[in-house]
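Heads up, the thing below is written out as structure tokens.
As you look at this complex, bear in mind that one protein chain is not there, while each of the others sits in place.
Let's look at subunit A:
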Amino acid sequence: MLLEGLSISCLRHCYGSLMVQAAGLKLVSVGWAKFTGFPSLKASRFRVSCSAKPETVEKVIEIVRKQLALKPETVLTSETEFVELGADSLDTVEIVMTLEEEFDINVEEESSQNITSVQEVADLIEKLVQQKAQGES
């Protein structure tokens, strides 16, 4: 789910609108099952959903490893989908609950039942953490 032409450091600026030139942007892969559409690239402003910090992704990976009792040699990246790791729905929900406790956030039930990859859950956490920080400030 990387947008080619944008580096990761740009994506860390969450909740801003990114001004990009349409010509420099090429969608490389669309992996979101729930993705309903991409805003027209003719528009000069569009919002990109927040891509999680590496530390968040790492924390997610650590918790996933523990929940699924993965062998240390099993490779786990942000792109990894839970189904590839043999996680069933009970595992996924347990992972979400553990992450909620870890990050002190609340994931809506509908969202938690739809998570399929490490990146997805890390992005969701990042969003909720930000929302919480903004709500408390």
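Criterion: contacts are C-beta pairs under 8 Å (C-beta built on N, C-alpha and C of every residue); 3 or more make two chains touch, one makes a residue touch a chain; residues count from 1.
Simple rule for what comes next: contacts and distances are computed from a predicted model.
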item	value
Chain excluded from display, named as in UniProt, from "PAR6B protein", "DNA replication complex GINS protein PSF2", "holo-[acyl-carrier-protein] synthase" or "AP complex subunit sigma"	"holo-[acyl-carrier-protein] synthase"
Among A:S51, A:Q67 or A:S117, residue touching the chain not depicted	A:Q67
Residues belonging to subunit A that touch the chain removed from view	66-67, 71, 74-76, 80, 84-86, 88-90, 92-94, 97-98, 109-110, 113-114
